[in-house]
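Note that this complex is displayed minus one protein chain, with the remaining chains in position.
Labels run A, B, C, D and E following the written order; every chain starts at residue 1.
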C-alpha cells in the first residue's frame, strides 16, 4: 500500500469576503473587513486545525488577492502546493460582500464571483496522481454549479478517487444564485450516486430533491439516491441538530444553544467535525464533533473555523464559564 | 393647475451626530463616528428613497460641516437647493452626541445645538413661492421649540401651504430639553388646529396634552384639537403598534419584533412610511409601511433610513431569512 | 434656442476604489477603505463643485454597490438621473484596488473591472435627446477601450453632440491594461479628429501617437490629428506644467510644488479646471485653475476633488499658511 | 487626631488589558484595544469617582506602559504619588489579554503577568507612615498570590493599619491561575482573621473555604474565620444579589437584570459601592450602591467604572429610559 | 513666607479637538479623532510633565465632554481642583476641528468655541486666595479675546498675582478669528505693561504691535511696552529660533530641524520649556528647553506635550538614532 500524504483532499472555490463592520449597510460603507471564505477551504481549515493532513486544490489569480487567500489557508496548516495559479487576466478573484442583519432585516450576501479563476478549473488542471497519496476526497455541490469545466472536474474527481480506493464525501450545499433546483438535481444525481458519504440540509432535501415527511423518511429517500452499498447519509436540521443513517442504524444529536455572532461557515464546520469522526470510524463522535463545531462557528466572526480542539472539547463538556480566574 | 416639482417639502434643523463606537462611554472617547440627524431630514431621506420628490429647507453654515450635511442629504436624492447658507459666524452647525446604553444603563443624548444656523431660520429666509410647486408640507414640533423665528417660520409655513392648497402633516415630537410641556402645548395648539394630518406618540399625548384613557380615547381627544373637517390623527404606541383615526373609522396595526441596533430615527421612518401611503390615499398601506420602516430603522446604525423599498417589502412579507444561498 | 439644463454632460465608467490604509500591502489586508473613482465622474464632481450644472451618464448594477456610487456622485451635486440601472446579473460593479507605494516601491493598481455594468453601455442605452439641453460634452479615451459597445457609444456621443452644436472635449487618458497603443491610436483617431478640445499628456503623446520633439512640436502634431478649424489642444506635462495651443497662440503655466498624498485623479481635476475656464472663454484662467486643482488633488485622499472654489483660489494666491489663528 | 488625607488606601497590581474588538479571536488579531485593569485600582477608581479621596499604592516600570497606567488611574482622581517606580529591567508591566466569548464559547483571559514590577512589591517599598493619614485600607486576595514579598506586604499592611486604627476590608478574589484553593486558604486565613470587612463570592466560599449550605450558613461560616468582634461579612451571589451579616442582622438585596457588554470588574464595582455605604455607616446603602454599580459595570467596556454618581442613582431609580427627548 | 502648593497657576479655555485621520478633508468625515487642546492647559501639561506642580483654572460644563477634558489634564499631573463646573445649559464645551493639509493646501482649523463655559469665566469665579500658595502665574492673550468677563479675569489675575508677589508671564498668542489687531493691542497693553515675562512671536509683533526691523529692534520695542524694571522679553521666530532680552544682555538659540507631524501646540511647548528655565533662574536653559520641546512637539500628534524629560534631553543631545538594538 502506497504512503498516504494527505488524509483529505478537497477542491473548490474560495472567495475574498468583504464585510462592513457592526451591522452597517453595504450601501453606506467606508471600511470593509477582509477575510476569505469558501465551503471547501472552510472545511479544509477546520480539518487541518483538528490535526489532519489536508490539501486544498483550486485555481487562484497570481496577484495580491490570490496570495492573500493562499497565505491565509496555508497558515492554518492546509497544503496549497496543488493550487493552480493563473495570470489575473485569465481569471479574477471571486468576491462576496456580507451585510449583517438584525431582526427583521436579513443578513444579505452579494456575490461577485462570475469569471473567477476558480470557475475555470477543469479536469486537466489537476494532476490526479496526487490521489494515490490521499485517503479521502471531500466535495460540495457548489463547484459543479460554477461552470461546465468545474462540473466535469468534480465528476472526474469522484471517478479518480473511486478508482484508487479513496473514500468520497459530498455536501449538497445548494446555491440558488448559481442554478435552479432542477438543474442542481440533474447535475448532482450521478455524483450523489457514487459517494460514500452524503451530507444534506433539510432545506436542500426539500428544495432540490423535493423530499417531504419526517427526518427519517427524508434521510432514507436521500439514501435511495446513493448506490453505494454502505453509503452513509447525514441530514442536518439547523436548530434541531442532525441525523445520520448508515443503512443499519440511526444516530442523532441535538444542536447547541448559541448566541449568533456569525453563522456563515457553520455548515462547513459541521461537515469537518463529522468527517473527523467518520474517518476515525466513529460516527457518533463525528456527530458530536460536528454539532459542537457548528455551534462554535456561530460565535466566531468570519468563515474560518478559528478554534482549537480544546475549544471543541470545552463545548462538548457543556461550554461557557471561564473568564477571569 | 401648476406643475408640481416636489411631492413633499419639509423644513427643520439637521445636526451632526457624533457617536462613540460599541457602547463606549462618551467620557472616554478617542474616536467619534460622524453621521447626521434631524427629524425632518430623516423623513425627507426616507421619502426620497421610496421614490418621492422631496425638498428639504433649512439653514446651514457655509463650512465643511455644513457641506458634509448637505452632501449626505442630497446623496439620497433630496433636493437641497432651497437651503439657506450663512457664514459660520452667523450660525454654527448644531451637534448631538449619542452614547449607546445597555440595560440598565440608558442610551444618552447630549445636545449641543444652541446658536445653530438652523435656529436662526426665519420666515423671510424662505421663498414661499416654492410652495406653488409643492403638494404636501411636513413639519415637526421640534422646530417651533428652537427659537421665536423658527416658531414663526413653522406657523407661516402652515399658512402659506393652506393658502395654496398644499396638505400639511405635523409630527408632535416633543423635546423636553428645549421647552416644557406647557410651553409646547401653547405654542403648538394653533398649528395643530390647522393641519391635515397629525402624528403623535402616546407618551407625548400624555405629557404635552395631558391625555389619558384608552388609545381610542386619546386619539379622539387629539382629533378634538384639530379643526380641519377631515383632519386625520395617527397615534404611535411604541411596541404596541399604531392607531389611525380618519374621523370615520379606525385603522390599526401591530409593531414588529425587532433586535434593536439603533432606534434613533424610528419615529421619523414611521412618519415617512405613513406619509407614503397617505399621499397615495391608502391609509392602511401607510400604517403598514410606517411600521415596517420603523422596524427596519431599529436595525440600522444612524438616523438615516438606509434601506430600499425592496427591504421594506421584505419586512412586510415577514422579514429575516436569506443569508448565503 | 432651447433651454440649457446642463453645462456639461459626461459619460463613462466609475468603479469602487478599495485601498489598504497607510502604505500597507494589498497582500496583507484586513481593512479596505472604500471610495469611488472614474475619470469622467471625477471631472464631473470637480465641475459641479465649481458651480456648473453637470450630468453623468453611465450604467450601474442595481445593488448596494451601485447605490453607494450614485449616492456619492449625486451628493456632490452631479445629476445622476440619466444613469442606466441593470440587475446585478447583467453587469457587476467594476472595482480597483490601490496599494500606496514609497520610493523605490511603486504605487500599484489592481483592476477588477471586466464584465462591469458600465462596460455594457451601448448607444441605445442613452436618450440622446438629452443633448438638446446640454452645452458641452466631456469624454475620455478610457471608455472606447472598455468594449465595442462602449466605443460605439463614445463615437455616437461625438456625432450627436456635433449635430446639436454642443462643444466636445476629449481627454486621451491611455490605459495600457485595456489595450495597446496601436489599438488606441486607431480607435481614437476618428474621435480626436472631431472634438473641439483635446487634452493629452506628454507620455500619451509619445506612447500612443509616437510623437517626439519639444512640447510645442508635440502640441502642433496633436493639433494636426484634429480637423476642427478652431480645435484647441492642451498638453499636460506633469511636473513641468501645461501648454495650450488654440491655433493662434500658446498659453502656458507651471505646475505647483506639492506634497503628494494621493495623486490619482489629478489629471481629471486638471481637465475640470481647464474646462471651467474654457467654458467661460478664458483659456488662461482654465490653465491656471487646472494646474491649481491638479495640485490640490495631490493633497487629498481618494479620486474625488474634495475641495471648494475657495480652496482653489487660495492655491492660486500662493497656497499653504493658515493653521490656528 | 491627625488629619486624614485619604479616605481609602488600596494596594495591588494593575495590568495592561489588551482585547481584540468584537468577539474576534485572539489568535487572529490585527488590532488590540488597550485599557488597564486590576482589582484594587478598579475599586480605587470607582471610589474616587463617587467622591472619596483615594490613594493607590503599587509598583510600576518607569516606561511608557507604566506611565500610561498611572495617567489613566490619576485621571480618575486617584492619588498615584505613592506608586514606586522601577527601571523596566527590574520589573515589567503585567499584561492580560481578553477574548470576548458568546454562548457556548467562554470569554477567555490569557494572563501574562509573571515577573511584573508589581509582583516585586515588598514591605520595604511602602512608607507605612502614610497610614497615619488614611482612614480605611482595602486589600484583595490577588496580591498575596503574586509572590512571597507581595504576600508579606499585604500582611504588613493589615498590621500597620490595625496599629493605627484604620479599618480594613478584604475581597477574597481567588485566582486559580495563581495558586490552588489550599494554598489560598492557608495564606489568607491570618489576614481574614483580622479584617473589619470581608467580601467573598459564593463560588470562592465553596472552592477556597469548602463551605456548603444556604447563603446564611455560608456567611456565618465565613464570619467564624474572622476574629474581629464586629467583623462584617458580605457574600456576593452573582445573579442572586448579595447578603451581608454584621453579626447582629442580615441585609440583602437582589441583583439587577443586565445586558452584558463586559462583566470584568463588576465585582470590584460592587466592592467600591459597598465600601461607599460602609464608610458612611450605612450598610443598606452600601448593598444598594454595590449592586447598582455592579449592574452598571456590566454595560461598560473595560475594567474601569466609567460612570458617575448620577448614573448610579438612575439605576437605583429603575434604570434605562432616556434617549432623545 | 507661606507654603507654596503650586509652582505655576495658569488660567484659560480648553477645547475638544476633533480631527479627521490622515489628511482627510473635514467635509468627508466618517471618523473624528478626539483629543483636547488649549494654550494654557497645553503649557500646564508640559510643565507638570517636567516635574513642576501646576494648577489649571477654568470653567467646564458638567457633562461627559467636560469630564473627558478634566480627566485628560489631571492624568498628566495637573491639578484641576480649582476648575469651576457649570450645568451644560450655562456653557457648552468649546470645540475645534482640524484638517491636516499638505503643500499647497493649508492645515485648516474650524473653531466652534462661542458660548463655551470657559468664555463665561469671570473674576468672581476664582478664589484669588489660592495665589497665596502659588509662585508664578502664566497667562495668554487668547483669554482676554474670549469675552469681557474673561478679559476682566485676566486683568484681575495680573493684579492679584502682583499683590502677592507672584511673578507673571504672558504669551501674546494673537487669534485673528477672535478680534482684530487693533482690539488686541488696546486690550493687551495694560496687561503687557505689568508682567515679568513677555513671550511674543515675530508675526504677532508685526501684526498686533506693528513693529518692524531686526529681531533685536523688535524685542527692544516690545520691552518698551513693559514697565517692569526687570521685565524679560522672548521673541520666537519660528524656524529661526528664539531671542531673549533681559534688559542687560541677549540670549539666543536656533530652532531644530523637524519632520512635522503636528505643529499645533509647539508654541505652548516652547513657553513651558522656557518657563522651566526661567523659574530655575537659568535663561539659557529655558531657551534650550523651549526650543527642544517645540521641536519634539512637532513630531507628536495632538496638542499635548506627550513627552518626558528624557525625551527632551535626547533632543538636546542631538536627537534621533535608537530604534532596535
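Just so we're on the same page, contacts are C-beta pairs under 8 Å (C-beta built on N, C-alpha and C of every residue); 3 or more make two chains touch, one makes a residue touch a chain.
Since we're looking at a predicted model, the values are computed, not measured.
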Touch assignment to the omitted chain, from D:34, D:103, D:221 or D:253, lands on D:34
Among D:4, D:110 or D:163, contact with the omitted chain is made only by D:110
Contact with the hidden chain, among E:46, E:150, E:200 or E:306, goes to E:306
Residue list for chain C contacting the dropped chain reads 22-25, 27-28, 101-109, 174-177, 263-264
Residues on chain E facing the left-out chain by the touch rule are 21-22, 256-261, 295-296, 298-302, 304, 306-307, 311, 314-315, 318-325
Missing-chain contacts on chain A, rising order, are 67, 71-72, 74-77, 308
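Please note the rule applied: only the chains that are shown with their structure count from here on.
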Across the interface between the identical copies chain D and chain E, with over half of residue numbers shared counting as same and under half as different, the residues used are same
Chain centres computed over CA atoms; the one at greatest distance from chain E is chain A
For the pair chain A and chain B, the C-alpha centroid-to-centroid distance in angstrom is 47
Between the Cα centroids of chain A and chain E the separation in whole angstrom comes to 63
Residue numbers in chain B touching two or more further chains are 22, 25, 27-28, 67, 71
